[in-house]
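My structure is below; once you've seen it, I'll send some questions.
Only one protein chain is missing from this complex, and each of the others stays in its spot.
Take a look at chain A:
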Amino acid sequence: MVSEINAPASTVKPMLVSPGAAVWVTLCRDLRLGFRRQAELINPPLFFLIVVTLFPLGISPDPDFLAKLAPGVIWIAALLATLLAMDSLFRGDYEDGALDLLLVVPQPLFMHVLAKVCAHWLLTGLPLLILAPMLALMLSLPSQAYMTLIASLALGTPLLSLLGAIGAALTVGIRRGGMLLSLLILPLYIPVLLLGTGAVVAASEGLPADGQLLWLAVLLTLGLTLAPFAIAAGLRITASG
């Protein structure tokens, strides 16, 4: 280690980062990490794909029957795929000590938490959104419901990620907290599921689905504004324990 490379502490003029730039660092790091761990990356979409494909095989290949099932099946599979990926949100950071470093950053923690959830959704939620039309076709969902399906998932899956992150923050310190996470979070997922499937069912029957979609948008807005604080508080509790 050659110490003369380091300029004396008193003369170093640090270029301070703005909170936005610091949050950008967190977002980029998590996205980069996600793309490097490809096995974990394909897990949620693969699960989604498998669960949905098994339904016609296991129940009935009859298109009319499948069309009735389609909204529920797609939404339940998306919900479970999100839940499956939730535990990994803070697990790695907790185990290698990066979470401690995140908790002592000078910027407000909720901003970093929001960036982490965003990155997590881009890696786990967005692929579901891309797969959904293909699976809808497979389950012969009426074509007028496609846009509603995409819209409901686009509003619903980020909400699932935000809610799941609260549970993940509280359970990350517990060994094998996965089970507890599911128990904590599933009740919170139910309203999202009801609104999501409700919207798609209405659209597939040719009825307006705006009401359900607007409700999902309301919940997402609430989630975006309030959940980061809850997640940050959960992480602080975990670190203190």
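To be clear about the criterion, a contact is a pair of C-beta atoms (placed from the backbone, for glycine too) under 8 Å apart; a residue touches a chain by one contact, two chains touch by 3 or more; residues count from 1.
The criterion applied here is as follows: contacts and distances are computed from a predicted model.
S.K.: For the chain that is missing from this picture, which UniProt protein name fits: "Sulfide dehydrogenase subunit SudB", "Cytochrome c biogenesis heme-transporting ATPase CcmA", "ABC transporter ATP-binding protein" or "Xylose transport system permease protein XylH"?
M.R.: Going by UniProt, the chain not displayed is called "Cytochrome c biogenesis heme-transporting ATPase CcmA".
S.K.: In the complete assembly, which of A:G58, A:P106 or A:G206 touches the absent chain?
M.R.: Reading the full complex, the residue touching the unseen chain is A:P106.
S.K.: Based on the whole complex, identify which of A:L84, A:A98, A:L186 or A:L224 touches the chain you can't see.
M.R.: Result: among the candidates, A:A98 touches the missing chain.
S.K.: Pick out the residues on chain A that sit against the missing chain.
M.R.: 1-3, 5-6, 8-10, 12, 14-17, 21-22, 25-26, 28-29, 32-33, 36-37, 92-93, 95-101, 103-107, 239-240
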